[in-house]
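Below: the structure, in structure tokens.
All protein chains of the complex are present and in place, except for one that has been dropped.
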Amino acid sequence: MIKAAVLGATGYTGIELMRLLSGHPGVELSLAGSESYGGKKVSEIHPQFSGRVDLTLEKVSAEEVPRSIDVVFCALPHGKSAEAGAILLKNGFRVIDLSADYRLKQPRLYNDWYDLDHPCPELLGKAVYGLPELNSRAIMGAELIANPGCYPTGIILGLAPLLKHQMIDLKSIIIDAKSGVSGAGRAPRQPFHFPECTENFKAYRVATHQHTPEIEQELGSIAGESLQVTFTPHLVPMVRGILCTMYLKPAGTESEDELYGLYSEFYENSPFVRVLEPPAQPETRFVRGSNYCDLALKTDPRTGCLIVVSAIDNLVKGASGQAVQNMNIMFGYPEDTGLGQVAI
Amino acid sequence: MIKAAVLGATGYTGIELMRLLSGHPGVELSLAGSESYGGKKVSEIHPQFSGRVDLTLEKVSAEEVPRSIDVVFCALPHGKSAEAGAILLKNGFRVIDLSADYRLKQPRLYNDWYDLDHPCPELLGKAVYGLPELNSRAIMGAELIANPGCYPTGIILGLAPLLKHQMIDLKSIIIDAKSGVSGAGRAPRQPFHFPECTENFKAYRVATHQHTPEIEQELGSIAGESLQVTFTPHLVPMVRGILCTMYLKPAGTESEDELYGLYSEFYENSPFVRVLEPPAQPETRFVRGSNYCDLALKTDPRTGCLIVVSAIDNLVKGASGQAVQNMNIMFGYPEDTGLGQVAI
Amino acid sequence: MIKAAVLGATGYTGIELMRLLSGHPGVELSLAGSESYGGKKVSEIHPQFSGRVDLTLEKVSAEEVPRSIDVVFCALPHGKSAEAGAILLKNGFRVIDLSADYRLKQPRLYNDWYDLDHPCPELLGKAVYGLPELNSRAIMGAELIANPGCYPTGIILGLAPLLKHQMIDLKSIIIDAKSGVSGAGRAPRQPFHFPECTENFKAYRVATHQHTPEIEQELGSIAGESLQVTFTPHLVPMVRGILCTMYLKPAGTESEDELYGLYSEFYENSPFVRVLEPPAQPETRFVRGSNYCDLALKTDPRTGCLIVVSAIDNLVKGASGQAVQNMNIMFGYPEDTGLGQVAI
Partner (left out) sequence: MIKAAVLGATGYTGIELMRLLSGHPGVELSLAGSESYGGKKVSEIHPQFSGRVDLTLEKVSAEEVPRSIDVVFCALPHGKSAEAGAILLKNGFRVIDLSADYRLKQPRLYNDWYDLDHPCPELLGKAVYGLPELNSRAIMGAELIANPGCYPTGIILGLAPLLKHQMIDLKSIIIDAKSGVSGAGRAPRQPFHFPECTENFKAYRVATHQHTPEIEQELGSIAGESLQVTFTPHLVPMVRGILCTMYLKPAGTESEDELYGLYSEFYENSPFVRVLEPPAQPETRFVRGSNYCDLALKTDPRTGCLIVVSAIDNLVKGASGQAVQNMNIMFGYPEDTGLGQVAI
């Protein structure tokens, strides 16, 4: 039984971590940190935990995390998370960081896209990009996990087999992504006020979203050469779920069936990736609340375009579920321990 | 004051026609035809019309439409609408057909994509494609209007200026479209059952949607050469609205501002097209219930991709509002008569 | 053609006033005041008005409203609205106040329920409660209209015939009300953040809602004696609409049909009240975007309880539509001018 701490426990990824950890047979959630609600019971702020999680939220700094803790989940805002992580590492904790702070290898890109100077660029080399389907070996021994962004998770899982096998024109990648509103976080703001958000659909940060360099870094790493993508996120009037529709120019002439075979083989040891047999298509409801990523492939014989669609729950496989999956790997648990939920 | 009939008055486009015509100062809605509800009052089936529309629904065949009617809106199912239209034309009526039956010039394409033999292919040449922003002269004198499909409306308005000016690579057109659920019609079916449709997002008919040939026919006609597009529709958990995100490879090097100028000029006499000044982006809520099409342009300097986004209300500009706009032009009313609604 | 000003134009009731006034044939919207967005175009803040309302928002105090204006709609926050109204009245304007400030006749009640000292209690006697179905004569000559609250509108219209005819036990009134989220206003707050508001239902301010004394004052005035009600509001995950379910103990033994007859007669000259023939029941969608109030009656033969249900759009009949209806009466227009919308 390992002991876990969650810093930033009252945002959406923090809540989701507590939900998942409270049902995990190998973890005791020992500390729930909160800047805003220190001293209140978890169930007072989030009544769904009443009867399940009996912790009191603590306003605790990174320095104050007790040594009895085995793993710390940092679900803090960008910028703050990096600082906390550095201190925790120094104090010998294993850290899973859910912010964007340790994802980009080049501090310049962090500065360009997040408009912040990175507080501890020297640690970027130490961080392991926590996408278990591709990096499980490195995750096993990692001290610091950079837990992937929600969009990058759906996109990288969707494209990795093609890139690994050099099967597409790298100049052709177009990604049209759609996310539920929980991706915007828990702080109330005008665009996410119910009457302005429901019954509405829009694109946002067109060609300027901060996940772009993360996507390019990881796809480029798989492909073995640098690349750039066109990436357009959209906001869907639902709480959870990301669907990514990706348009590619195939380098070869593989059929849908051959591609399906290739993907199935690529992910045969990945319990959370389900490659759908054509012509089935993913729907976000089938992964809602679960750690699955569902994938489908379709070639358009008329135009030659290859269309890959992926679906995840942005708060689970796109954040907290993946963080728990990383923890499982780091501590020697079966990868899917505590992650057996069926979509609700 | 002209007299109008609506055949198929109780489907969503029929209801929307009655809503718009009931507020139109130059039209008297004289006949509301319904196969299923003949003999019942409109307000009995659709209580929102109580106090506003005092008609009784009539089970009336095309042959029985009285000669006092000036214009007939056919909002019948595909296949049936063509037959009704042929009879109405023979009897001297001016017809606005909201089905897909008269949109495709080549009967073979109709057969391929709708899986029906066209009952009166000889009339296809007579039908005018009712997109007023491009065809208003032909609409003026038309006997038979093929009212455009919802997706094609948003797409063609979004791309027409580029195609007219030969500004894009015709092999590069990728269209990622998202529609509200009313686009699927009024008949209850499993995928549109509330618990399976809300809090869900998916692609459907990937690379096989029946609007594809209509889009290609009209875009090709504008471009002056035939072309093919990659078209992926998606279902959004909202009632009304279509947003189309279109990805293109520019032939030249125009800036966003130059493109904005070009679009503004192209649509300067089109009261229902609003070209948004960059970096504003359309949202479906801003056109909901109105006849507007909002457009935005964005170039991605990193990849060279040009991204055009359009938003319409699928039931208004994408169907019944456009039909009324066509009627206005046919009968010499100002184009926007009865269509002054502000989005709600 | 009269000239109208809206103070507080960018909240939900202000937006709705602009939407309705922009389509009103007898009104020119001449001034749109905004504390927060002075200097910006209306269509910049609310893009749906682009092409329809070409005003620039002005940061204008009550003193600065130009004398050319005929009627001022005050859609300001509670407390501020009273002060503005007092100044406007002194300057000779006719004022329609959409806040709660002039609704309660007793300043003590205002203090008790709104936790504010009334800034100008001497004007309370001058204010006319603007429910046209009951007070049209007084509205005609009014200088100051207290536009009713959203809940009180649905409740009073639902109960007035029974109270007028002394047909119920006044000690028995239980009101279970349900409102869409737009009733909470436009400022983003945690409970109305999309992910916490959609797929949720709750009661709020149980037995303590500030509309309670307004309901009691007006019902008591109709009944001819003071009374108290049990009133529980609930929040529905939709934007617009209020449905009130009211439970009463009949004093007599009238049948449903007799009550239906009584209600129909009571409202026979009220174009916006539709009494549904049993067993039809109101639905909020049938009044959405319109100025109607739909009413139904049901007696439970097993328990003797009488159940009255009313439905309105909280932003139209419950606020801005009713304000326009009041304006029509004040300025001699037919009551329903500019209010002919069919629910969308």
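When the chains are written out, they are named A, B and C in that same order, and each has its own residue count from 1.
Heads up, the rule we're going with is that a contact is a pair of C-beta atoms (placed from the backbone, for glycine too) under 8 Å apart; a residue touches a chain by one contact, two chains touch by 3 or more.
Quick caveat: nothing in here was measured; it's all calculated off a predicted structure.
J.: Considering the complete complex, identify which of A:Y110, A:F231, A:F286 or A:Y333 is in touch with the unshown chain.
T.: A:F286
J.: Please identify which residue in A:E58, A:E216, A:D294 or A:E335 touches the non-displayed chain.
T.: Missing-chain contact among the listed residues: A:D294.
J.: Would you write out the residues of subunit A that touch the absent chain, in ascending order?
T.: 18-19, 22-23, 47-53, 198-199, 271, 274, 276, 280, 283, 285-287, 289-290, 292, 294, 340-344
J.: In terms of residues, what is the contact footprint of the unshown chain on subunit C?
T.: Looking at subunit C, the ones touching the missing chain are residues 174, 176, 178, 180, 196, 198-204, 206-207, 228-230, 232, 234, 236-241, 243, 245, 247, 279, 281-285, 288, 298-303, 305, 307, 309, 311.
J.: In terms of residues, what is the contact footprint of the unshown chain on subunit B?
T.: So the residues of subunit B touching the unseen chain are 12, 180-182, 186-190, 192-195, 197-199, 237-239.
Quick note on the criterion: only the chains that are shown with their structure count from here on.
J.: Shared interface numbers for subunit B and subunit C above half of all numbers used, same, or below, different?
T.: same
J.: Quick check: how many Å separate the C-alpha centres of subunit A and subunit C?
T.: Roughly 46 Å separates the two chain centres.
J.: Return the distance between the CA-based centres of subunit B and subunit C, expressed in whole Å.
T.: Centres of subunit B and subunit C (C-alpha means) sit 36 Å apart.
J.: Which subunit B residues touch at least two other chains?
T.: Counting only residues that touch two or more other chains, subunit B contributes 198-199, 283, 285, 288.
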